[in-house]
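What follows is part of the complex, with its chains left where they were.
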Amino acid sequence: MIELVSSIIMVAPLVSIIMGSSSDKAIATKAEKILDASGIPFETKILSAHRQPTELVDYVNSTSSEVFICIAGLAAALPGVVAAHTEKPVIGVPVSGNRAIGGMDALLSIVQMPSGVPVACVGIDNGKNAAHLAIRILHVAGKGE
Amino acid sequence: MIELVSSIIMVAPLVSIIMGSSSDKAIATKAEKILDASGIPFETKILSAHRQPTELVDYVNSTSSEVFICIAGLAAALPGVVAAHTEKPVIGVPVSGNRAIGGMDALLSIVQMPSGVPVACVGIDNGKNAAHLAIRILHVAGKGE
């Protein structure tokens, strides 16, 4: 099930925010607020790399977005799987949740990608910086300004 | 490219050994020797979850194997991606390589799967135990004896 979390999109989105689980919503909201304030059109999805692999790939292949922000905890495969199916920049946000291991699992699962499939990792739970980085990337193209 | 590493299969394989990279070969060999000694038919593939996602899923869907052994280092998404596309048991082997972080990245990337998509993680570089575990699983079914 692809749930449309945010529907404030009037124009084709430039950024796709994908959460691995609805429990990552607080982190996604941080990113949404920054993008909103900058007037960047975006859309937000909940799509697990492990539980909805086919829907995830279908979405990645069909969206107009130029940049992906992928938010995931635990063995956070989401950003890497998205990066494996697109040539567009993918930003990963590791989520700590309430877990004792403090998000180190998600951080290492996101940042330590094999050569050839890069993910741009930002800090643990730092949805804001994911949005700021997306904006910087779009500005190189003169987009989102 | 799906490279056939081992072709000593006379009968349909019961175990599939999948490496994320050819650099994981030494670990795969440890598992192969144990399976060979037990007379378990198996086949070995090199298929990266990040670099060959489509071929990987095609292989998982088409093989007759009852158990998967997935060997990977770094942000080791391989076992989890396989587990997301099959209902069969998936065993993950984290690989340390020569890397300073000692395989903790691969260990956490393999073991910390979200609920609903289990991976059976064995020790870092412990290809032998992956094979021993596969044999135990097959014995429940009276297979491979």
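The letters A and B name the chains in turn, as written, and every chain counts its residues from 1.
Everything that follows uses one rule, which is that contacts are C-beta pairs under 8 Å (C-beta built on N, C-alpha and C of every residue); 3 or more make two chains touch, one makes a residue touch a chain.
Just so you know, these numbers come straight off a predicted model, no measurement behind them.
Here 2 of the identical protein chains are placed; the entire complex in the file holds 8 of them.
What we mean here is this: only the chains that are shown with their structure count from here on.
Note: centroid distance chain A to chain B, computed from Cα atoms, is 28 Å.
Looking at the complex, you find that chain A touches chain B at residues 20-21, 48-51, 53, 57, 74-75, 77, 80-81, 83-85, 101, 104-106, 108-114, 116-117.
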